[in-house]
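The complex is shown incomplete by one protein chain, all other protein chains being positioned as in the whole.
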Amino acid sequence: MLRYIGKRFVIMLATLWLIASLTFVLMHSIPGDPFTSEKKFPKATLENLKKEYNLDKPIPVQYLLYLKNLATFDLGISIKTPTRTVNEMIEDGFPNSAQLGVQALAIAVSAGILMGMVAAIYQSRMPDYIMMVLAVIGISVPNFVLGPLFQKYLGLEWEIFPIAGWGDFEQSVMPSIALAFLPLALVTRLMRSSMLDVLGQDYIRTARAKGLPPFRVLSRHSLRNAIIPVVTIIGPLSIGILTGSFVIEKIFSIPGIGKYFVESVTNRDYSVIMGVTIFYAGLLIFMNFLVDLAYGLIDPRIKLGSKEAR
Amino acid sequence: MAIPAHKFERVERKVEQAETIRKPSISYWKDAWLRLRKNWLAMLGLGLIIFLVIMAIFGPVFSKYTYYQQDLGAGQNMEPSSEHWFGTDDLGRDVFVRTWEGARISLQIGFFAALIDLVVGVLYGGFSGYKGGRTDEVMMRIVDVLWGLPYLLVVILFLVVFEPGMWTIIMALSVTGWLNMARLVRGQVLQLKEQEYVMAAQTLGASTKRLLFKHLIPNTMGPILVMLTFTVPNAIFAEAFLSFLGLGVQAPVASWGTMINDALVVVLSEEWWRLFFPAFFLSLTLLAFNAFGDGLRDALDPKMRK
């Protein structure tokens, strides 16, 4: 097991390097640079600017410089907002995005598993249908519609929650719920489906026949076997949510890092693009690794380090 | 009352027929269809889907307006009426026609996204999970790389290289659209392949192809179908996002995604119909797909086969 983890770690670093390099290439192959603007800069100014950010050097040199900085965890200065370093941006923003994400995930996963199980147990009966309708709403009302709706009714008209802003818990309620909607629907539907698979298995029938109390059958036998799809999806889902939602953070004026993923690209803010990409990819790769480990814990039959089949 | 012996007739034993099975053999798929047909909810879903497809094709014909025809001045933002069944938008275009015009684009996008998910995602994940070991490691790291790349950069590159339009969108969606599905199927297959029946089939010398298609994938149908019902709306909204960046269908062509996007402001104003109709039919589509998907799941579940 330790050997597997060690090997995986090396591979993870290699994957990260590959992502960083590809991003670097992509970034320099799209039109425009940080200083492309409607009012074109005079040549002299443009040269000064490029020099300031090392953009006057040949691309391979820039690449090596970047790798060197990356190895020392120095992500550089934002070109668009030169008052801030990329490290600061992530350090300040990520905790906010993460808090929001954890709250949303907690809602989505706990409620989703519960709702999914209820739907499976009451298959083709009223609770099942209600869950389906809720899930359909969850997926068909995008959060860019949901956010303003919450603000209008819960915020402006009924004055239950503040409309926007960040700082106290009350301000985080509406964005958390809005953010939880889609993953909640997904977890519910996945849970229902795999629960139905499991409930049809022989060992469940056996457990029931033995006279195990229904709750025990559910918790010990069914849930454990049914949760694999949910666990799989939670990996990428949680990273997507923890690293902030551009839409939700914009709507609710939350100082998270979600916007950097979009704005860095539209501004061609090279250092920020690279910084947030590495940060995101690192988390993602690590999370997928955890998910693979979790497989083994949930179902000991799953062996990942093993040889190839045939 | 006794029956006289001559009333009985002796049936000849035919050696050559001894091995025949009288009841016709029903294939997995046919059996599934038979069971699906009995599921009223699934059939309703199917009916709705067919209705939506027909409307997408012929809907605009029922109206005397075209999707691009503007009526600046008095005709802007008109409430639904006998003249304009779904009202008009901010440039005075008929929302009814645009809704069905939008359905064309959005349903196509949804269909292709689902197809990519099924073909690429399911096969990729299934193969990776089944093979395991080094193959799995490499294949999954490729998934990680595609996932880790800033998608917006990829999209902008597409913007430069390709002409905007339907196919460009579908290509842009295929870059990352299948990743969730691949990981999901792989996770399931990892679990399933350790089950006894798989081992049994392997021992009997079943080929990889047979194992995947006959055993592993049918047993993963539940999560696959759930994932598909999410891929469709995701793709429909992704189209709006891509169109927003300039990759998608170009004005004046409409899609549900862009119509919803453009009508967002009605949350604060009064022209509810501009958001309501595209959103309603999008929801209806998803409801239909979910109902049908649930039925299909039950029908395809090998364990429920009688």
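Labels for the chains are A and B, by order of writing; each one numbers its residues from 1.
Criterion: a contact is a pair of C-beta atoms (placed from the backbone, for glycine too) under 8 Å apart; a residue touches a chain by one contact, two chains touch by 3 or more.
Convention: contacts and distances are computed from a predicted model.
Assign the chain not included in the display its UniProt protein name, restricting the answer to "2-oxoglutarate ferredoxin oxidoreductase subunit beta", "Cation:proton antiporter", "Oligopeptide-binding protein OppA" or "Glutamyl-tRNA(Gln) amidotransferase subunit A".
Answer from the record: the omitted chain is "Oligopeptide-binding protein OppA".
Could you tell me which of A:Ala44, A:Ala71 or A:Ala209 touches the chain that is not displayed?
Residue touching the absent chain, from the options given: A:Ala44.
Who touches the missing chain here, A:Thr36, A:Ser110 or A:Thr206?
A:Thr36
Sort through B:Asp117, B:Asp262 or B:Asp298 and give me the one touching the missing partner chain.
Here the residue in touch with the unshown chain is B:Asp262.
Considering the whole complex, which of A:Phe24, A:Tyr66 or A:Phe252 touches the chain not shown?
Answer from the full complex: A:Phe252 touches the omitted chain.
For subunit B, which residues touch the unseen chain?
40-41, 44, 68-70, 72-73, 76, 90-92, 156, 159-160, 164, 244-246, 250-252, 262, 264-270, 272, 275-276, 279-280, 283-284, 287
Contact with the hidden chain only, please: which subunit A residues?
On the subunit A side, contact with the omitted chain comes from 30-32, 36-45, 47-49, 51-52, 80-84, 88-89, 92-93, 126, 129-130, 132-134, 136-137, 140-141, 145, 148-149, 151-152, 155-157, 159, 162-166, 249-253, 255, 259, 266, 268.
Heads up, the rule we're going with is that only the chains that are shown with their structure count from here on.
Give, as an integer number of Å, the spacing between the C-alpha centres of subunit B and subunit A.
23
Can you name the residues of subunit B that touch subunit A in the complex?
Contact set of subunit B toward subunit A: 41, 130-137, 140-141, 144-145, 147-150, 152-154, 156-157, 160, 179-180, 183-184, 186-188, 190-191, 193-195, 208, 219, 222-223, 225-227, 229-230, 233-234, 237, 260-261, 264, 267-268, 275, 279, 282-283, 286-287, 290-291, 294, 297-298, 301, 303-304.
Looking at the complex, which residues from subunit A come into contact with subunit B?
11, 14-16, 18-19, 22-23, 26-27, 29-31, 124, 132-133, 135-137, 139-142, 144-145, 148-149, 152, 185-186, 189-190, 192-194, 196-197, 200-201, 228-229, 231-233, 235-236, 261-262, 265-266, 273, 276-277, 280-281, 284-285, 288, 291, 295, 299, 301-304, 306-310
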